[in-house]
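The complex appears here minus one protein chain, its other protein chains still in place.
To keep things simple, chains are lettered A, B and C as they appear, and every chain counts its residues starting from 1.
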Amino acid sequence: MVTHRDDLASKTGMWLFLFTELLLFGGLFIVYSVYRYRNPIAFHQAAHELSVVIGTANTIILLISSTTIAMSITALQTKNKKLCLLLMGVTILLGLAFLVNKYFEWGAHFREHIYPGSSVLALRGHGDVLFYGLYFFMTGLHALHIIVGLVFILVIAVSIFKDRINSENYVLLENSGLYWHLVDLIWIFLFPLFYLIT
Amino acid sequence: MYSTTGLEASNYVSTYNTAFYFIAGVSLLLLIGLTVTMLYFIFRYNKKKNAVATQIEGNTALEVTWTVIPLILAMVMFALGWAGWKPTTKPPKDAMNITVVARMWNFLFLYENGKQSPDLVVPRNQAIKINLVSLDVIHSLFIPDFRIKADIVPGRQKFMWFLPGLEGKYKIFCAEYCGLQHSYMHANVNVMTPDKFRTWYAEAAKPVAVTGTGPGAIGEAIMRAQGCFACHTPDGTKLIGPSYFNLWGSQQVVLRDGKEVTVTVDPEYVKRSILEPNADITKGFPANLMQSYRSTITDDDIAKIIEYLKTLNDK
Amino acid sequence: MKTDENEKHHIIPYRTFLYVLAILILLTLTSVTLTQISLGAFTVAAALIIAGIKSTFVLAIFMHLKFENKMFSRAVCGVILLLAAVITITLLDYLNR
Partner (left out) sequence: MSTQKTFEEPSYLEYKGKYKGIFSWILSTDHKRIALLYLFSLMTFFIVGATLGLLMKLELIAPGKTIITAQTYNAFFTLHGIIMIFAVVIPGLPAVFGNFLLPIMIGAKDVAFPRLNLLSWYFYVIGVSLVLISQFTGQGPPDTGWTFYAPYSFRTTGNMLPAVFGAFVLGFSSILTGLNFLVTIHRMRAPGMTWMKMPLFPWTLYATGWVQLLATPIIGITLLMIIAERTLHIGFFDPTLGGDPILYQHLFWTYSHPAVYIMILPAMGAISEIIPAFCHKTIFGYKFIVASSIAIAFVGYFIWGHHMFTSGMSGTALYTFSLLTFIVAIPSAVKVFNWISTMHKASIDLQTPFFWAVGFLFVFMIGGFSGLILGALAANIHLHNTHFVVAHFHFIVFGGTGYAFFGAMHYWYPKITGKMYDSRWANTGLIIFFLGFITLYGEMFFLGMRGMPRRYYDYDEIFHTGNIFSSLGAIVMYFGLAVIIINLIASLKNGIKAPSDPWGGKTLEWTIPSPPPVENFDEIPVITKGPYNYK
């Protein structure tokens, strides 16, 4: 009906959506601050059990993937479709690498019987239950966002491939980029809060 | 009517009244004033009387006035509310300590000498400090005549205090929704003269009012005081928990560590059911609902309870 | 009134992104090493400050806020302040119990 295109509206909408995502995690940050305040020692010690190496690796993976998706926009703007698709492909691969790392990390915890509701965890005390509860819930929700972001990027890549999205009309690519950066931003905070408070 | 109880019923009545009646009074005046003004305008400036409206964009001086005056009024209201609340945090040093144990769905008051009572019995003019303990979900101890209420939150150390000033019997309600029998979770406050209280306090440590005679009467009285009948019936009707009817000596299927086992209801089992209810979960009933009575029921009591259970089998 | 805003886009050179990436990785490594040597109470603060700096870079460059209408950056600041205020008010309860 209304055929007028308004890129700024689209981008505004995306930003507003990112705000809701921010507050969604914001709620969890509130929970985190309260329980950390009440169980400083248990949090401190539980954090020792997380692997800083994997955490750092994952941080760097996400940072690089953020860079590549940002660069893909420049590529499309300068009409370099091939490079653009390549960069998006790299982003997706890095996202998958992140998930694989996470999988092994979680797997290791599960093998030690550390997961929400486990009786082994319950024996270790309230602070540990809460730390790992938050850890699994927040990183899990974050991983879910990674998956959504990957699908989003994939869909856009297909559109670019089919020239439905091009150098004239790339606001959707920008939006998928924004979403991906948000996922990165949240990780930037999750990382120190869980891995570095030792 | 509750609000007519004397100002002295507790130390909070008068501060409550000050805050309440000041705000209500100012509100009523404003409500009447504004409504009358509005009706007057409607009457005076309706289309028939005033065919052409005068266009007025606004008036900054007026706006400022009706921002500032309500703001001042509101600050007074706030201050009165605060002033009335503040004493609730500071119990006098000589306050008498009582612990209330709240659970679904009854209150039990524990005194320092080990006495237990389903009703709160206190001497007049003696500050009372009640430590609030909940075993399952949030409850709230509410004494309307005293204008006081405090939530009883599981896992938290909290207290409330008040100074009863008038002898008499007053209602206690549970004011936080806590499930099926929430509206039946009530008790009384019994304010006595210090003398009477002393006698009451010195009576046998566990004065459950035994109504009947015969075997099991004491057991029934204990269970009434502990609130067992909120969940269990003696006559076979299923409430929240299994009925006691024909329970004694029967075979029960229970879940133990997630596995089904059949047990006989013997003294051992009843004891475990009362002290560690979550060890064996009767099939078809929810876990975690019945909480341990370790803090309030002794082995002796359990023996009496079993006595009572035995009377509930039809021969 | 709407059209011209839509027309101007800013093309950011690849170089800029790579510089930013280098800075971000450097900051990550700094915060990791910082927290390994114990700074006591400041550890968490340091880690969070670094995370703050990192996110500023991501927001400004990767997310183009620096080149976008001012309205966006104002809104982002507003939302972050709001979240901070909510956390503070919640903690008013917990810190003073």
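As a working rule, contacts are C-beta pairs under 8 Å (C-beta built on N, C-alpha and C of every residue); 3 or more make two chains touch, one makes a residue touch a chain.
As the structure is a prediction and not an experimental result, all values here were calculated from the model.
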{"item": "Displayed chains contacted by the hidden chain, counting the whole assembly", "value": "A, B, C"}
{"item": "From B:F142, B:W161, B:F197 or B:Y308, residue that would touch the chain that is not displayed", "value": "B:F142"}
{"item": "Full-complex contact with the absent chain, from B:V101, B:C178 or B:V265", "value": "B:C178"}
{"item": "Touch residues of chain B, complete complex, unshown partner", "value": "1-3, 12, 15-16, 18-20, 23-24, 27-28, 30-31, 34-35, 37-38, 41-42, 45-47, 50-59, 62-63, 66-67, 70-71, 74-75, 77-78, 80-85, 88-89, 136-138, 140, 142, 144-145, 147-151, 153-156, 158, 171, 173-184, 186, 286, 288-289"}
{"item": "Contact footprint on chain A, counting only the chain that is left out", "value": "1-2, 6, 8-9, 12-13, 16-17, 19-28, 30-31, 34-35, 38-39, 116-117, 122, 125-127, 129-130, 133-134, 136-137, 141"}
{"item": "Residue ranges of chain C at the interface with the undisplayed chain", "value": "1-2, 79, 82, 85-86, 89-90, 92-97"}
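To be clear about the criterion, only the chains that are shown with their structure count from here on.
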{"item": "Inter-chain centre distance, chain A versus chain C - centres from mean C-alpha coordinates, in Å", "value": "15"}
{"item": "Between chain B and chain A, distance of the C-alpha-averaged centres to the nearest whole Å", "value": "46"}
{"item": "Of all residues in chain B, the ones touching two or more other chains", "value": "none"}
{"item": "Overlap residues in chain C, where contacts from two or more other chains coincide", "value": "none"}
{"item": "Parts of chain C lying in touch with chain A, wherever the complex brings them together", "value": "2, 5-6, 9, 11-14, 17-18, 20-21, 24-25, 28-29, 31-32, 35-36, 43-44, 47-48, 50-51, 54-55, 58-59, 61-64, 69, 72, 75-76, 79-80, 83, 86-87, 90-91, 94-95"}
{"item": "Residue ranges of chain A touching chain C (in the complex, touch as defined)", "value": "6-8, 12, 15, 19, 22-23, 26, 29-30, 33-34, 37-38, 52, 56, 59-60, 63-64, 66-67, 70-71, 73-74, 77-78, 174, 177-178, 181, 184-185, 188-189, 191-193, 196-198"}
